[in-house]
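Only one protein chain is missing from this complex, and each of the others stays in its spot.
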Amino acid sequence: MTAPSSDSQPAAATPVPEAPHAAGTKKRLGIGAWLCMGWLGLMIVIAVIGPWLGLDTSSNFELKGQPPFWNGHILGGDGLGRDLFNQIILATRASIFVSFSAIIIGTVVGGFLGLISGYFRNRFAGALGSVFDILLAYPPIVLALTLVSVFASDPSGSGFQREMVVIISLAIVSVPILARITRANTLVWADREFVHAAEAMGASKWRILFREILPNVVPAMLAFSMLGIAVAIVAEAALSVLAVGLKADTPSWGNIISTGRDDLASSPNIVFSAVAVLFLTVLSLNYLGDVIRAHFDVKEAAL
Amino acid sequence: MTTTTPEAAVPNPPGSTPLLEVRDLVTHFRSPRGLVQAVNGVSFSLQRGRTLGIVGESGSGKSVLSRSIMGLNPRSTSIRSGQVVFEGRDISDLDDSAFRELWGKQMSMVFQDPMTSLNPVMRVGRQITESLRHHLDMDRDQAKQTAIELLRAVRIPEPERRLRAYPHEMSGGMRQRVVIAIALACGPKLLMADEPTTALDVTVQAQVLDLLDEQRRDRFMGMILVTHDLGVVANHADEIAVMYAGRIVEKAPTSVLFHHMKMPYTQALLRAIPRIEMPSHTRLDAIGGRPPDLVNPPAGCAFSPRCPYAQERCFVDAPALQVDPADPSHSFACHFPLESPDQVPPAKPMEVA
Partner (left out) sequence: MAGSGSAHLRSPEHTLLRVENLVVEFPTKGGKVHAVSNISFDLLPGETLGLVGESGCGKSTTGRAVMQLPKPTNGSVVLDGRELTEMSNQELRRTRLQMQMIFQDPISSLNPRRKVADIVAEPLRIWKIGSDAEQKAKVSELLTAVGIDPQVASERRPHEFSGGQCQRISIARAVATEPKVIICDEPVSALDVSVQAQILNLLEDMKERYGLTMIFIAHDLAVVKNISDRVAVMYLGRMCEVGPPDELYANPAHPYTSALISSIPLPDPDAEQRVELLGGELPSPLDPPSGCRFRTRCPRAQEICAQATPGLAAIGPDHYVACHFPLTEPAPVPVAQPVLADRPAD
């Protein structure tokens, strides 16, 4: 074997001209994700501007229970003879406001508690974990019912107060669920070597929690909150149907469904229209939750 | 494909069909970045009772090659051509259900990580007996007896007791022995071992390699040993194929390869291994850079950007696998092989970083 002169000097390492795997494969969103985002965007816009549109909410006896397209009313009339389309537009505000607020509160609080209970391995963290387990053992809708009836003992409260009660109740119900998800994810990430590396660098516990672990846990939290919002919209409707939700004079999808039940046989379009809007919103949220999870899934070994 | 087929030159015992013959096998994958040319025209043949070592860095296509032969690549994203002939029968176009008849009984595989290739919630005994009962229609007692014999054959102490153990109750070496026992259970003719010792300690590595060798001899199997370490195959393979960027770049019987190395890449792989006889702090001859991107392989010889002997021609003209005129058992893909008069001494030292 002709040995090549291997007089390799220990020269200072020269940069190796090796590019990382070309192009950080940007994942593209499919048409479905865009449709869902479009629908949700529309709902949010309607929620914000709906009350300012000055829509006609007057009752008209003739319109009561009329089918869609009756006399220019696209969705017909509701049980009280109001334009159903206008009612659904106005109802969007309460439904979106209540569900988003509840889950935002739930995610922030639950996420924070979940992070703490997953990362710090002390007694407080252990106790917190047990509390979540106990709360989770309680059927969520029963818990929500109990909370609403405890908080809303004063029947004379304003519609806004009632909204707050529903928001807080749904938030409390969502906290242990979101905390549990966050905790499970935190446990997985807290044992990675980069966390040990950060400890070895002398990073403080909080810095590790928020800089190293949180960014890895957020996608799962977000995906789950999307589902949470969907569940909260349905839960708000369920509470309304059980007559403990928002005040009957606050238009919400739940209230429309609740009152529409009485006319289900004669004019099913009332319940059906509200359910369709609710269904599309929930579907969009669920789908987006999945998309978020897939989108942020870092491929650890890119081919 | 410009690959020549040097198989005709391999000294086969006359009149015998090889156990496995791979002809111009190509496997490409569709990926978001483009077509990954993982295996790009590979040909070789293997006789029963012999071991072929396939050596290359990660990203050389060696694992994809072994999975392609076994029919384990996802069909939906891969594009393949060429032939895989097993005992005279072309198996390259079989569907999964036809392959299922081959897996276990005719060919089986030992994977790198025994922890992930065993089912963590199933007792070891059941993992072995399951295929025995399914493939060989054994009854419960027969299967259990056979399993005990298999565990004994792979040198697991107290095999009766070990049948009741779960994988996590065993050490890494023991788990890999169990994986081997499962692979041997239905008496396969071809054993594919994909980095079987990479996850193991050195002491255990030697034992597992010896075990594979012994079983291959006793059961007269053909074995393919896939690894990134030339040290592993030096004493455990009859023939070695070195892969780079989805192609075989050098192939020869083991002793020929080590004594008359032709490819600069093979030499570089060998020199990168720290040797026990080297004095401490010996500077290692590392290969600079890394294997090429298989989506956009370089023009010319794929190794040229890292090759200390590369000349102009190497960057434009891809060398074909050619048979060494002096030794028909040896083939290589290089314009300026080692020991050839055309070769110029390296312009830069071997090491880049």
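Labels A and B are assigned to the chains in the order they are written; within every chain, residues are numbered from 1.
We adopt the following convention: contacts are C-beta pairs under 8 Å (C-beta built on N, C-alpha and C of every residue); 3 or more make two chains touch, one makes a residue touch a chain.
Note that the structure is predicted; figures quoted are calculated from it, not measured.
Participant: With touch as defined up top, name the shown chains that contact the chain not shown.
Facilitator: A, B
Participant: Which of B:121, B:276 or B:326 touches the chain that is not shown?
Facilitator: If we include the chain that is not displayed, B:276 is the one touching it.
Participant: Which listed residue (B:21, B:194, B:250 or B:285) would be found touching the missing chain in the intact complex?
Facilitator: Of the candidates B:21, B:194, B:250 or B:285, B:285 is in touch with the missing chain.
Participant: Give me the chain A residues in contact with the hidden chain, please.
Facilitator: Residues in contact with the chain left out: 10, 12-21, 24, 192-194, 196-204, 207, 211-212, 215-216, 298-302.
Participant: For the chain that got dropped from the picture, name the residues of chain B it touches.
Facilitator: Here the touching residues of chain B are 57-59, 157, 171-172, 174, 201-207, 209-210, 213-214, 217, 228-232, 234-235, 238, 254-255, 258, 268-270, 272-276, 278-288, 290, 351, 353.
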